[in-house]
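Omission of a single protein chain aside, the complex is shown with its protein chains in their original locations.
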Amino acid sequence: MLHMMNKSPFERNSLDSMIRLSKKGSPVLLLEDGVYAATKGTTVADQVTAMVGDHAVYVLGPDLQARAIGEDRLLDGVTVVDYGGFVDLVVEHGTTQSWL
Amino acid sequence: MLHMMNKSPFERNSLDSMIRLSKKGSPVLLLEDGVYAATKGTTVADQVTAMVGDHAVYVLGPDLQARAIGEDRLLDGVTVVDYGGFVDLVVEHGTTQSWL
Amino acid sequence: MKIGVLVNEGPFTHQASDTAYHFVKAAIEKGHDVLRVFFYYDGVNNANKLSEPQADDRNLVKLWGDLAKEHNLDLVVCIAAALRRGIKDEILAEGFRISGLGQLIEVGIAADRTVMFGD
Amino acid sequence: MKIGVLVNEGPFTHQASDTAYHFVKAAIEKGHDVLRVFFYYDGVNNANKLSEPQADDRNLVKLWGDLAKEHNLDLVVCIAAALRRGIKDEILAEGFRISGLGQLIEVGIAADRTVMFGD
Amino acid sequence: MSEEPDLHFDTEGIKKKFMFLNRKAPYGTVYALEILEMVLISAAFEQHACITFVDDGVYQIVKGHDTKALNMKNFSPMYGVIEMEKEDADGDEDEDMVWRIIVEKESMEARGLTADNFSIDVEVLSSAELADVIEDMDVVLGG
Partner (left out) sequence: MSEEPDLHFDTEGIKKKFMFLNRKAPYGTVYALEILEMVLISAAFEQHACITFVDDGVYQIVKGHDTKALNMKNFSPMYGVIEMEKEDADGDEDEDMVWRIIVEKESMEARGLTADNFSIDVEVLSSAELADVIEDMDVVLGG
């Protein structure tokens, strides 16, 4: 199952809910304002680093570029994908759930 | 200045922002999904009880009724107002700020 | 007292327009002068006359229009926000008019209180 | 692979419809069969043909319609959600059709994957 | 190049596991009402369904909603209809169709609620148990 999360972790509870209700090993895609969760030096960086230990974490490149987040500002272990890569994740990992 | 907050404290960061950026003594009105912040026994009850010490806290009655929150479930020190009372608060307390 | 109101969201999806409506109605009943209700962002969708809620639900487009008619209330839809969202004269509900964003700043200056309702 | 898509928000206010559009386009380019895009909640506002964005911004209503035309894509607007929000035949953009909510469940059954975009 | 898209798909004999995931409080937004409409429509397709309440979604089924002063539609009776649909699914031996109504324990407790506060019968599952159920679904819809 692919878990998708499109909300800023500073504004909403979506990241917390996803972490609580997803199984270890299921991949996670951060997109839209959700990409801020993957940046270094924030108050949620430790939480997201722990998530990277339990899940393959992907982040949508076009959303990073729009928000001026260079790859040097991403937490270690996070993989950048484009829309084609997003489609591949959906195809490869079965059911999808969007944490809005 | 009257601070208004209409978001669930479990879903959004609006309560935190309001507490951080409002001055002691300024009144607070909780409305719409914001009324959940005023209920007993929740994970934010201590935070809201502290807020009641620093601010006069009002809560919109019609929103409580819709959500089936009886007055017995409200934290101590919170005052229920109707739409007319809402208007009076706006008139009495100068500038308003809505924490959306 | 002179009051201005800003509505940021449409009917149905968020409660903002409902709350604004009840607030404006109560303010009028208390004898205050609601100078203008300004609809911005998705708030412009409150002016879509094609809106047809279920029979057992409220119709905010009509409620706003009726309130405007009864109390000579100025309901202004922001032209820039409305164009983007496809709210134009051909579907503009009775009681609303389309005008510029300056009308929001203007009412903010003229009113004693400006109150914002949104998501 | 057969893919169904649900769009919960309108153009402009939230990014959901943009992301869904890019996803659907990429899925088609990769040779997948996008069975249907279903517009629910405020998503029905994507079908308002009166929408007229600024010249330097994208026009999602048109982009969806063009994609539908080029790739024989089924864009379905929920009738119940649309009625409430005033999206009716007279303002329905080209490429969209209005139908029942059952068409969402149906595509959920028929597709190998259903992907939701919202706020 | 374009022919008409298929207006209907052949879904005969396919039975999938749908989850309807409710995460928003009622009345502040309309998602609760419109998800309910989704659930009720789905009954006609005879699919498996988990109607699930997490986060502020647990507030949707608290008993005693009174929306008169808001002048909004009180849609809480529709949860009773869902409960009846579930009983129909449970009782019909010809139909292999499972409906479940689930509340996440952690979300409920964080809000100071117990199952006694709800207007319908629910299964209360821990986060970990619910994560297993979610993972087992074919389609997850919400709003």
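We call the chains A, B, C, D and E, going by the order they appear; numbering starts again at 1 in every chain.
The working rule: a residue touches a chain if its C-beta (ideal position, glycine included) is under 8 Å from a C-beta of that chain, and two chains touch if they have at least 3 such contacts.
Keep in mind that this is a model prediction, so the values were computed, not measured.
A.B. asks: Can you pull out the displayed chains that the omitted chain is in contact with?
C.D. replies: When the full complex is considered, the omitted chain touches A, B, C, D.
A.B. asks: In the full complex, which residues of subunit A touch the absent chain?
C.D. replies: Per the touch rule, subunit A residues meeting the hidden chain are 6-8, 10-11, 32-33, 36, 39-43, 45, 61-63, 65-68, 70, 73, 82.
A.B. asks: What is the set of subunit D residues that contact the non-displayed chain in the whole complex?
C.D. replies: Touching the chain left out of view, subunit D contributes residues 12-15, 18, 22, 54, 56-58, 119.
A.B. asks: To test your reading of the contact rule: which positions on subunit C touch the chain that is missing from view?
C.D. replies: These residues of subunit C touch the chain that is not shown: 6, 8, 35-36, 40-41, 69-74, 80-81, 99-102, 104-110, 114, 116, 118.
Heads up, the rule we're going with is that only the chains that are shown with their structure count from here on.
A.B. asks: Note the shortest touch-path length, in steps, from subunit D to subunit E.
C.D. replies: Minimal hop count between subunit D and subunit E: 1.
A.B. asks: Applying the touch definition from the top, give me the chains sitting in contact with each of subunit A and subunit C.
C.D. replies: Chains in contact with subunit A as well as subunit C: B, D, E.
A.B. asks: Find the chain most remote from subunit B, comparing centres computed as mean CA coordinates.
C.D. replies: D
A.B. asks: When the centre of a chain is set as the mean of its C-alpha atoms, what distance in Å lies between subunit C and subunit D?
C.D. replies: 28
A.B. asks: Return the residues of subunit D touching two or more other chains; collapse runs of consecutive numbers into ranges.
C.D. replies: Each of 8, 41, 114, 116, 118 in subunit D touches at least two other chains.
A.B. asks: If a residue has to touch 2 or more other chains to count, which residues of subunit E qualify?
C.D. replies: Those would be 27-31, 55, 70, 72, 138-140, 142-143.
A.B. asks: Every pair of chains that touch: which are they?
C.D. replies: Per the contact definition above, the touching pairs are A-B, A-D, A-E, B-C, B-E, C-D, C-E, D-E.
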